[in-house]
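Excluded from the complex is one protein chain; the other protein chains are retained at their positions.
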Amino acid sequence: MTWPEVEDYLKTNTGMIIPIGSTEQHGPTGLIGTDAICAEAIAKGVGEQTQTIVGPTINVGMALHHTAFPGSMSLRPSTLIQVILDYLTYLTQAGFTHYFFINGHGGNISPLKAAFSETYTHLSSLNIPQSDRVRAKVGNWFMCRSVYQKAKELYGDQEGSHATPSEVAVTQFVYPDSIKKADLSPDVASGYPIYGAADFRAHYPDGRMGSNPALATPEHGQQLYELAVKELSESYLKFLQAD
Amino acid sequence: MTWPEVEDYLKTNTGMIIPIGSTEQHGPTGLIGTDAICAEAIAKGVGEQTQTIVGPTINVGMALHHTAFPGSMSLRPSTLIQVILDYLTYLTQAGFTHYFFINGHGGNISPLKAAFSETYTHLSSLNIPQSDRVRAKVGNWFMCRSVYQKAKELYGDQEGSHATPSEVAVTQFVYPDSIKKADLSPDVASGYPIYGAADFRAHYPDGRMGSNPALATPEHGQQLYELAVKELSESYLKFLQAD
Amino acid sequence: MTWPEVEDYLKTNTGMIIPIGSTEQHGPTGLIGTDAICAEAIAKGVGEQTQTIVGPTINVGMALHHTAFPGSMSLRPSTLIQVILDYLTYLTQAGFTHYFFINGHGGNISPLKAAFSETYTHLSSLNIPQSDRVRAKVGNWFMCRSVYQKAKELYGDQEGSHATPSEVAVTQFVYPDSIKKADLSPDVASGYPIYGAADFRAHYPDGRMGSNPALATPEHGQQLYELAVKELSESYLKFLQAD
Amino acid sequence: MTWPEVEDYLKTNTGMIIPIGSTEQHGPTGLIGTDAICAEAIAKGVGEQTQTIVGPTINVGMALHHTAFPGSMSLRPSTLIQVILDYLTYLTQAGFTHYFFINGHGGNISPLKAAFSETYTHLSSLNIPQSDRVRAKVGNWFMCRSVYQKAKELYGDQEGSHATPSEVAVTQFVYPDSIKKADLSPDVASGYPIYGAADFRAHYPDGRMGSNPALATPEHGQQLYELAVKELSESYLKFLQAD
Amino acid sequence: MTWPEVEDYLKTNTGMIIPIGSTEQHGPTGLIGTDAICAEAIAKGVGEQTQTIVGPTINVGMALHHTAFPGSMSLRPSTLIQVILDYLTYLTQAGFTHYFFINGHGGNISPLKAAFSETYTHLSSLNIPQSDRVRAKVGNWFMCRSVYQKAKELYGDQEGSHATPSEVAVTQFVYPDSIKKADLSPDVASGYPIYGAADFRAHYPDGRMGSNPALATPEHGQQLYELAVKELSESYLKFLQAD
Partner (left out) sequence: MTWPEVEDYLKTNTGMIIPIGSTEQHGPTGLIGTDAICAEAIAKGVGEQTQTIVGPTINVGMALHHTAFPGSMSLRPSTLIQVILDYLTYLTQAGFTHYFFINGHGGNISPLKAAFSETYTHLSSLNIPQSDRVRAKVGNWFMCRSVYQKAKELYGDQEGSHATPSEVAVTQFVYPDSIKKADLSPDVASGYPIYGAADFRAHYPDGRMGSNPALATPEHGQQLYELAVKELSESYLKFLQAD
């Protein structure tokens, strides 16, 4: 879009969708950019379905606990808070008021919520007329009820909680030419909480958390993608219209 | 305790309990310090039961959304992150490794989790031998399964989600001389999400979120206190011993 | 207090007392929380005598130089500045204008003064009507003239400057069941300035600075407490009324 | 890529290419994401040609001076410094040492250079063996000699310095379905320096700086793209091999 | 000096003198740079007398309370802390260990002390061998006993506490060609504490605090200068040699 197109859009609509992912290890076969790929694809789907502007993807999120694996990147939570505060400050000055973050990574949830609180207070200290009407919300595609049920149905206990077959499947749907194969040990650690990076790698040596991503297929990915787009579209519209 | 007593303690135990509350409005009858009072009392109970040092209470947490009501105080999330990072840095230098935050306020959860991530990374950049073994966990007394069930049993739908009868009851148990009465409207707002401070007050004009704190009694408070102490003691010991 | 009670209070009074202590070693027999205990007890006394709201105690202050002794905690000065700035921002938005910090720890004085300067400037950049009338002051109970004279009279040169019998006496008055005994070397270092933590411990190996806390008694504590409450109450009222 | 693939890569190669763009107005017909689109496309080309990992695109850069136009987003320079510091810290811990930022936006140059200085110093304070060998460099595709010459040849003085036909042409090559048309005034401001956002919009009312983007074609875009890829590939390899 | 000269110096001496002043109003006749001029001149004198390197003058300090008068400049305390931390970090890496700040402005004292604490802790987290031996001290020339007595003797009560005849006299000694005259009201405010900038100007309308700078002469300035140099030289040598 061009800036005059955004100016027109703002006359009738002040909502925006912002995809946020992560760049981090996803086990022996998952793409490092899995969370960003999923969030971006689903956000574009939601944007089309709801006629909403989709902002640029935040590709690197809060993944400090994955940084003992090569290729993982992360912002510190305090950096991510400043990033979000900057994003929303200038967008709000332009007239946006409702921000729906479509999120692909569990580690982003707490920093995002912290950032929203910090941002509301910051905005109300500026001279922006609509600052008190600003609202932000995280929509985690992998926590959609319909997605969760489908993943359970497809993978049962082998869904796990990181490098899951469901997120891998969505990346296979988006990039069918980048499907990776590797011998995955049938024994995979699970159930240990997340603390620091070295500790995480010590407990989850190949990066998976209780998952079997070998079960993923592009067809599953499409099903999950469609469920996520549908449910998040409804969730977004409800968010936009509530008062 | 004196510092030589702490030195002795550290020879056999490197765990610490830290209460964290908030100083914020709790409806027309709830004490502003409700969350700190509950967290501190329950933390002391858990400390006694598990023979664990209880650190000083963090009385002011992240309650920006309550700051449109007089008497409410708050740290910004980015400030709270620095506070936690400072706390854990110097305690870890002294030899502590396991930090169990007994929390009385929902708004603290995200900033605390963000702070833990930031702290693990910070500690691993310092020259502290045990830094990679540091672990921190939030124990929310009001989200204990046993507490939740008891609250449902006692108050049903009138428990609500802020200025709840259950938290008011615990403060009545701790400070039986400070029980406040007021005419509470039977109609109380509920179900609206939390965004900024002005928006919160507009939607929850007397500060309550779906709750009827008039149902609280000191006897309920004692029951809830005991359930929380028991469940969090078990949770803490599991946290300390897991590996 | 409840928030409507604070709202009422603000109609006639915009002053607040905030106790600030520290959590740090106080020699072989002093409680780690000595400074917070003293500040909180005296602040409550001043609050009662002057009919003033007493805010939640800041339990951890600036004690970096004590952090080579186990159990000591500290904020960095830059963190403490942000904490004070946050406290005063939201309280000032609610209508408070005069903040009297009752302080139990010498190390807090410089960061507090720095924080006040930073806060005045921050507040005047916000849209708060009364921000230019905001004033903050540190009242150090241990530097009250009457307290100082009494301590000299009771302990002479053995008062020292850290882990003093006078502060220990106040904690004995507040917590008569937590009186600690230990063999205290008659030789105690004194006169060396405070630099970093390792340097401090090297020069003050048991944590005392020229003091003999074995002279403390709960009766002394009560006398010192009463002198401090009286003098700080006068000091606070003068602060509140001056213009 | 998966993390084991990155681990393998690092055995023989410690270089990485990171595209950085901006999300800002590009005149009446330029896409808001122009700088990110160009940087990402060219970075992928350079990555393929030099067999180098291409990191995730930084979509939002330092464009504060464009924020008076709707749709523009920006990080403050101090935020961008922290973002770069975070990126390079965790990548360096994993073994990377040479970072080549392919940049699509002039406003990023100063903050990036500032960030590199800040990062070198930060890294040398950590315990990372290779931290003293870390090097970062900005490669601005639009300042490549060959690109510059081609743009002069194609557009002469109508190239201008923002919303240029050359950058618009590259986006047309990348997204041929998103070519925008609008009546562009033949009079376009130029020559005024960049200060704050309101001042910028006052002097450059349609967002262009001396440019005529109507001259752009996808074919030009391809030519410019190929020149940039070629020249930056050589520049990158020289950077990687120098010592 | 050149860097090889500094390298030689460090073989036998690791002390440095750093002048710190302020750029702020000094009443109707005092130079805005009074505090920097005095600190720099006296620091050079001390440097010569004690054969010590004198670092570059910090010309702008913490003078937020003077910023309602045109020409005043200031750092926020949190900025000044970072400045000092940066100064001492790189000097300590080079081998310096003892920093003696010769200070010309009361408002710098608290931020400097806060900065020293922050710096000690920061340095001990770095891998610098001598970091635990680093010590910093503020020497306030205007608080030297001999200076204070001379000022009392020369000016009695008309010394005041800001824009004092003694500091003005030192600037007249240093810059005899820049002596300013103005009609000074015999009535000058005094005794009101320092809070924010607007409040300060309201209470001290011409900028003086109880002083009569018309009494200053260059001859007085020389006397005061010599006393300050002598006393601070002794103080510095004691600081350097103590252990």
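Going by the order they are written in, the chains are A, B, C, D and E; count residues from 1 in each one.
FYI, contacts are C-beta pairs under 8 Å (C-beta built on N, C-alpha and C of every residue); 3 or more make two chains touch, one makes a residue touch a chain.
Worth saying up front: this structure is predicted, and the values here are computed from it rather than measured.
*Asks:* Can you list the shown chains that the absent chain is in touch with?
*Replies:* Listed by label, the shown chains it touches are A, C, D, E.
*Asks:* Which of these touches the unseen chain: E:Pro4, E:Pro129 or E:Gly191?
*Replies:* In the complete complex, the chain left out is touched by residue E:Pro4.
*Asks:* Out of E:Thr50, E:Ser72 or E:Ser166, which residue would touch the omitted chain in the full complex?
*Replies:* That would be E:Ser72, which touches the missing chain.
*Asks:* Considering the complete complex, identify which of E:Asn59, E:Ser125 or E:Gln158 is in touch with the unshown chain.
*Replies:* Of the candidates E:Asn59, E:Ser125 or E:Gln158, E:Asn59 is in touch with the missing chain.
*Asks:* Looking at the whole complex, which of D:Met1, D:Ile109 or D:Leu237 touches the chain that is not displayed?
*Replies:* D:Ile109
*Asks:* Write down which of D:Met16, D:Ala41, D:Ile102 or D:Val134 is the residue touching the left-out chain.
*Replies:* The one listed residue touching the chain not shown is D:Val134.
*Asks:* In the full complex, which bits of chain D touch the chain not displayed? Write them out.
*Replies:* Residues 62, 64-65, 67, 76-78, 81-82, 107, 109-111, 113-118, 120-121, 123-124, 132-137, 192-193, 195-199, 242 of chain D touch the chain that is not shown.
*Asks:* If you put the missing chain back, which residues of chain C would it touch?
*Replies:* 125, 127
*Asks:* Need a quick check: the contact residues on chain E for the chain that isn't drawn.
*Replies:* These residues of chain E touch the chain that is not shown: 1-7, 10, 23, 25-33, 36, 55-60, 64, 67, 69-76, 78-79, 82-83, 86-87, 90-91, 93-95, 180, 182, 207.
Here is the rule we use: only the chains that are shown with their structure count from here on.
*Asks:* Matching over half of the contact pairs by residue number, can you pick out the copy of the B-C interface from A-C, B-D or A-D?
*Replies:* A-D
*Asks:* Taking all protein C-alpha atoms shown, work out their mean, then name the chain whose own C-alpha mean is nearest to it.
*Replies:* Answer for the innermost chain: B.
*Asks:* Quick check: more C-beta contact pairs at B-E or at A-B?
*Replies:* Of B-E and A-B, more C-beta pairs in contact link A-B.
*Asks:* Counting only Cα atoms for the centres, state how far chain C is from chain E in Å.
*Replies:* That gives a centre separation of 28 Å.
*Asks:* Roughly how far is chain A from chain E, centre to centre by C-alpha average, rounded to an integer in Å?
*Replies:* Result: the chain centres lie 53 Å from each other.
*Asks:* Using mean CA coordinates as chain centres, what's the chain D-chain E distance in Å?
*Replies:* Centre-to-centre distance between chain D and chain E: 46 Å.
*Asks:* Multi-chain contacts only, two chains or more: what residues does chain D have there?
*Replies:* Within chain D, the residues that touch at least two other chains are 125, 127.
*Asks:* What chain pairs are in touch here?
*Replies:* Pairs flagged as touching, ordered by label: A-B, A-C, A-D, B-C, B-D, B-E, C-E, D-E.
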